[in-house]
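A single protein chain has been omitted; all remaining protein chains appear in their positions.
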Amino acid sequence: MELRRYIIRRLVQIAIIFFVILTVLFMLFRLAPGDPVSRMVDPDMTPEEAQILISELGLDQPLWMQYLYYLRNFFMGRFGNSFHYGQPVVTIIANRLPNTILLFTTSIILSAFVGVFLGKIASWHKGGKVDAWMTIGALATHTVFLPWLALIMIWVFAYKLGWFPITGMISEEVWLNPEAGIVAKSLDVLHHMALPLATLFLIHFGSYLLIMRSSMLETLKEDYILTARAKGLSEKVIRNHHAAPNAALPVVTSVGLSLAFSINGGALTETVFTWPGIGRELVFSVSHNDYPLAQASFLLIAIVVLVSNLVVDVLYAYLDPRIRY
Amino acid sequence: MELATKKIVLRYHWVFRIREGWGIFHQSLLGKIGLVLLLLFALMALCSYIPPRLDPMYDPMTGVDPKISHSTGPSMRHWLGTDFMGRDILSQLLAGARIAFMVGVSAAFMSIFLGTAIGMIAGYVGRIMDTLLMRLADMIMVMPTLLVVLILSSLFGQLNIWTIVLIIALFRWPGVSRVIRSQTLSLKQRPFIEAARVAGASHLRIIFRHIMPNVLPLSFLYMTFRVTSAIIIEAALAFLGFGDPGTVSWGMMLQWVWKTGHMFKAPYWLLPPGICISLITLSFYMLGRAMDEVLDPRLRREQEAG
Partner (left out) sequence: MNLTHNVKTHVLTARVLILGLLAVMFLIPWRHAYGADMVKVGLLQEPKTLNIWLASDRWSRKVLGQIYQPLYIRDPKTLKFIPWLAQEHPVYDEATLSYTVKIRPAKWSDGSDLTSEDVAFTGRLIKEFRVPRYASKWKFIKKIETPDRHTVRFYLKTPKAIFLTRTLTTPIVQKREWTEVIEAAKKTEKPLHALLNHKMDRPVSSGPFVLKDWKQGAYLFLQKNRYFFGQDKTIDNRKLGPHIGGIIFKIFGTSDAAIMALKKGGIDMFWWAIQPGYLEDLRKHENIRVFYNEKSALYYMGFNVRRPPFNDVNLRRAIATLIDKDFILKRILQGYGIKMYSIVPPGNHFWYCPNLPRYGEGLPKEARIRRAYEILRKTGYTWQVPPIDTEGKIVKAKDIRLPDGRPMKRFTILTPPADYDPNRAMCGMIIQEWLRAMGMPAFSKPMAFGSLIQQVKTRRDFDAFILGYGNLSLDPDYLRNFFHSRNDKPKGWNMSGYKNPEFDRIADLSAGTMDRDKRRALIWQMQKIIMNDVPYIPLYNPKLVEAVRSDRFTGWVEMLGGIGNIWSFCRLRPR
């Protein structure tokens, strides 16, 4: 019951925050200098033609009208047409979103699991060599400059060794081949996903490892662990079945808190690997003054962040019986 | 008389704390590595003033070797080689260290200042102010800073380095303010604050005299983490081509090597800036963790116990 009220309260908060973001974004996008028509420059285009294009693109209305249109369109799910692609923004985003979700969730889940697992090991060997190297290794991989790491990965594994495709998400040899079935196609995607996934994994697992390690160390001092020890349960059982599940809780929260960081990384990874996702589309649309597309992808990312924060909080509250809001 | 003793005790307390802190810090391997690395980078930043004085061709931005007009590998004249138009990579790398410190420290300082001030106000004033400020913090915290700066920079044209620093600072305070706020909240309950209030101290005095000294160490801990994120954001921005074109930062160097097609052909040009960005963030991070141990008594106790 309490949980439900908490969720409702958070939902209202999210709605307000989102409305503020919506408004700020509108103001930023309209008040800034920059002319979308200039993206279609051609020495032969006369000013009359340019003017037609402006009015066709709806940029000549007064600002407050634009705002009302903007809100109405947003709530009706109409983000307009992309200046660049000339297609509805929704179509483009719907096309790119699954790719991002695939890469993003896989990388987060993988790095969280490996991080928890290794963090557990590190805490067992606290103060020893294993622990020291793991901590330093985690710190080092966590702080590597991501785009640079991505380039090095491409250079070594795709170019020098030739194990993986250089960029992209699918290869036309497989997808154009009428004989290739669903298995071959999905393996092809996995093959392309390997390097970006490895890059994101390397960047992220370190922080989960460190959080798991320190959280594990704290949990081991809790009373119920002492009780378990007193009961004569084996160390292994205590660690794996009593301490670890509770110690993993902060990792869940940190997934939520580091989401903004992960999204930055995701956009960079997608850009370097030409992964056709929403982050790359945002970078691209921003540099091409494609206002509707940039706006919609940014709003979408904001929604994703807000909602996943909520999910993480609720999950946390649900998992940890001690916490009630 | 009594006041004087109190002051002495207080001073002793500070000296003691610093010495004790240093003792723990000294034991920490991470802290030592971090500090050494950081000193190295600081030295690099200082050295960046030397090459342009030796010869105008070593100017990181405008100096070109009169004899070389394409990228060459390491040589006696150019220890790390030259970039595509014959500029010295070493002097660029040194200048990059200066920019990294400048960006990192100033952005971190600003965000810490903001975060501490807002955190203290929210925690001390409470009620509606607290709610408003913390909701604002929530909102800003979830925004991916890089993407925000990216959008701003494309909208308002090329941003200069100080604008970038300012934007980073404006988006990186909420984490700090959350911590400072909870610290302030717990301090507010403590007897000495109550005593000060009863003695008739003004709110400002309480905040500056009694609360601030107690939250500042925590702020400075966060500062090291803010430095890393500021450096990374600036570098990523420059790498994507949205940096300040008038500055030679490491991200800018990576962008040049990328855009001119020397990526996989000139390792002497590709590797140094990437390694430097990674190492400087690593060293600040390590420093931060070592300081964390110093400042967090709970962890220390645990170390003693274990």
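Here are some notes:
A and B are the chain letters, set down in written order, and residue numbers restart from 1 in every chain.
Assume a contact is a pair of C-beta atoms (placed from the backbone, for glycine too) under 8 Å apart; a residue touches a chain by one contact, two chains touch by 3 or more.
None of the values given here were measured: they were computed from a predicted structure.
Set against the missing chain, the residues A:Thr23, A:Gln87, A:Thr105 or A:Ser234 yield one that touches it, A:Gln87. Within the complete assembly, B:Ser69 is the residue of B:Ser69, B:Thr131 or B:Ser202 that touches the hidden chain. When the missing chain is restored to the complex, the residue among A:Asn73, A:Asn177 or A:Ser234 that touches it is A:Asn177. Only one residue in the set A:Asn99, A:Ser215, A:Asn246 or A:Asn309 touches the chain that does not appear here, and it is A:Asn99. In the full complex, chain B touches the hidden chain at residues 61-62, 64, 69-71, 84-86, 153-158, 240-242, 245-246, 255-256, 258-266. Residue-level contact of chain A with the missing chain is found at 33-53, 55-57, 81, 84-87, 95-96, 99, 151, 154, 158-159, 162, 166-177, 179-180, 183-184, 187-188, 191, 271-272, 274, 276, 280, 284, 287, 289.
The rule we apply is simple: only the chains that are shown with their structure count from here on.
Chain A and chain B, compared by their mean Cα positions, are separated by 24 Å. The touching residues of chain B, when paired with chain A in their complex, are 29-30, 33, 135, 138-139, 141-147, 150-152, 154-157, 228, 232-233, 235-236, 239-242, 254, 258, 263-264, 270, 273-274, 277-278, 281-282, 285-286, 289, 299, 302, 306. The residues of chain A lying in touch with chain B in their complex are 13, 16-17, 20-21, 28-29, 32-34, 126-127, 132, 135-136, 139-140, 142-149, 151-152, 155, 159, 214, 217-218, 221, 257, 259-261, 263-264, 267-268, 271, 279, 282-283, 286-287, 289, 294, 298, 301-302, 305-306, 309.
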